[in-house]
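Dumping the structure here so I can ask a few things about it.
A single protein chain has been removed from this complex, and every other one stays in its place.
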Amino acid sequence: MNLKKLTAVLLMLVLVASLAACGGGAAEEPEASTELNIYMWNEYISDELIANFEAENNCKVNLSYMSDNADAITKLTAGGGQEYDLIMTCDAYMESLVAGDYVQAINFDNVPNATANINEAYWAAKEYCVPYLMNYIYVVYDTERCPIEITGYQDLVDPALAGQIGSVDGARNLFPIALVALGYDPNSTEESEIAEAYEWLVDYNNNVVAYGGTELNITNGTVSVIFTYDGNASWAMSELGENNNLVIAPFESDPVQLGFDLYVIPKGAAHVDLAEKFLNYICVPEVMAANLEEFPYSCPNDAAVAVASDTYKNDPARDFGYKQNVFFQEDVGEAITIYNDYYQKLKVGE
Amino acid sequence: MKKKNRLPALAMAGPVSVWMILFVTIPMFFIIFISFMSRGIFGDVVYDPSMESYLTLLDSTYFNVISKSLKVAAFTTLACLGLGYPFAYYIAKRPKDQAAKYITLIMIPFWTNTLMRLNSWLLLFQTSGPVNNFLQNSGITDAPVRFVYTDELVALGMVTSMLPFAVLPMYSSIEKLNKSLLEASADLGADAKTTFQKITLPLTFPGIFSAIILVFIPSLGVYTVPDMLGGGKVLYIGNIIKNQFGMIRNWPLGAALSCLLIAITGLLIFLYTRFTSIEEMEVV
Partner (left out) sequence: MSQRAKKKKSLKLLADFYAILIYAIFYIPVVVMMVFSFNDQRNNYYWAGFTTKWYGELFNNHALTDSLWYSVVIAVLATLISVTIGTIGALGLRKFEFKGRRFINQMLYIPIIVPEIVLAVAILVVFMTVGVRLGMGSILIGHCTFCIPYAVVTIKGRISGDDNSMEEASMDLGANRLQTFFRVTLPSIMPGVMSAAFLSFTLSIDDVVMSNMLAGAKQSTLPVLILSMSRSGVTPDANALTTLMILIIVIAMVLNNYVKSALKKRRKKEVNL
């Protein structure tokens, strides 16, 4: 009787285990190069571009979307190569990712368009990534509705702006502006400085109405000031038409952040050949130029910008004087936990 | 005595037992185990026993977030009970087939996505949305009122998405109420208020209890409603736990927070089982 019981239990276990394995089993694809799995931001690449690439290479592109930059890091450090062939991340994490051996070196013989067209100045960790788009994170405001003139980050904590600001989110986007306003290194690793930045951000947070959806909140009148990406500002400006009151805040001395979204191939990716083809494809000037029509962000691909439409080239969202006064997000290593703790504290409130 | 055949028992209770052990017991014990481990540099779990996560929880940040989450959950539960009980009573007093239709009418909106319905509130109350247009066109307000990203809108979203979970169990226990008891009470001269206090309320308590459990606990862990309607400004315990396993990558802390949440709900259940048996809990 006992033996019977044991067999039954074992049988049940096998049954359940095989069910559990199903998820893995079904995902196995015999033909490697007919599909490409990409993990990136939602609403950040043209459907047409994807469709054309699929048609050209007779393959299926599976896009899945992250909701935070750190999602990509989670996927990469949790063995992302098993599931993805390309992951979008940003420049700030590259150092750790390379050091942690989570990303593969890219064979640029297969990606000649990248080498030919991408501006070297905007290309860090060159062996391991291909930059896709880049964004200035700056301040845009509505001259009609905003009660004050904004010429630096310090103006953002003016109590007059209470309930007026829409902002991008994320520890590494918010803390740098506080650090700059306080006169520190935007990539500081000093706890005391970050703590001070936290205090500054508490005031900023009091003025903020919502994080995310900045371009929508300024077009429908919920906020009058946005701390946002240039591509989103461009959308808002064109949505409001020619006679909009939006201006890019004329910063006097504060630098703005320039961030890069780039593609990396995770270690152990299954479809490297197709991933490289894809990277090469998006670096074709005409392809990227068409993509820029839909996603009017700044672009490190000089050749693509050269052939882009006049609408893109004359976009008011990229027409500002302090483009050279930028800082980059650097890898802060272990200090990221300090940032995260204070960021959490900021969002929890007192 | 005849030797008992155990096979039927095994075949019937076996699958559910195995499933629960594999996917509830083991994960639950594992999460408790992880909460006593430490965090690695890359956000991995290092199997090195430590109380660090629990010590971190002593920070006022976590105390604040928990008390805030408890407040929101308590508010949602009270609002759902207050709004739901009369409504459940109303339906339960209809003829049987009519009541069934009324219940179906509650369920239909739930087959549309909850997030889509939350988004609808956002669209409706948008600064340039229908409600504001109406207010301005009718001259009630001069300038648009900002309804979006307020605590009130989050509360509205919480209550509307949780209300059915309060109505359904209360409905089924009111419906089961023995009519003759109510009649007897009336015959014995009790007025409506006394009957309600002495008969209806105590006898429908299991339904109320289920409603509290089914509303309070999900409200405590929810993160989608504040995410969508609160403008990402306020984080609740659900967001914090999610973040530990997502962007912040501190599994032991996330596990410790989960354990704390289990302890809170466990305490709640314990208090309630003093008055009623959990086996009596009704879901639908």
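By written order: A and B. Residues from 1 in each chain.
Criterion: contacts are C-beta pairs under 8 Å (C-beta built on N, C-alpha and C of every residue); 3 or more make two chains touch, one makes a residue touch a chain.
Quick caveat: nothing in here was measured; it's all calculated off a predicted structure.
Q: Could you tell me which of B:Leu57, B:Leu70, B:Leu83 or B:Leu203 touches the chain that is not displayed?
A: Residue touching the chain left out of view: B:Leu83.
Q: Name every residue on chain B in touch with the hidden partner chain.
A: Answer for chain B: residues 6, 8-9, 11-17, 19-21, 23-28, 30-31, 34, 83, 86-87, 90-91, 104-121, 123-124, 126, 128-130, 160, 163-164, 213-214, 217-218, 220-224, 227-228, 232, 238, 241-242, 245, 251, 254-255, 258, 261-262, 265-266, 269, 278-279, 281-284 touch the chain left out.
Q: Which chain A residues would touch the chain omitted from the figure, given the whole complex?
A: Counting only chain A, the missing chain is touched by 19-27, 37, 39, 42-43, 62-67, 78, 82-84, 212-213, 216, 219-220.
The criterion applied here is as follows: only the chains that are shown with their structure count from here on.
Q: Quick one: chain A and chain B, Cα centre-to-centre, how many Å?
A: Roughly 34 Å, centre to centre.
Q: Under the definition above, what is the set of chain B residues touching chain A in their complex?
A: It comes out as residues 3, 6-7, 10-11, 14-15, 18-19, 22, 41-44, 61-62, 64-65, 68, 126-129, 144, 146, 148-149, 231-235, 239-240, 243, 245-250.
Q: Residue numbers of chain A touching chain B in their complex, please.
A: Those in contact with chain B are residues 1, 4-5, 8-9, 12-13, 16, 68-71, 73-74, 77, 96, 100, 163, 169, 205, 208-213, 217, 220-222, 334, 337, 340, 344-345, 347-350.
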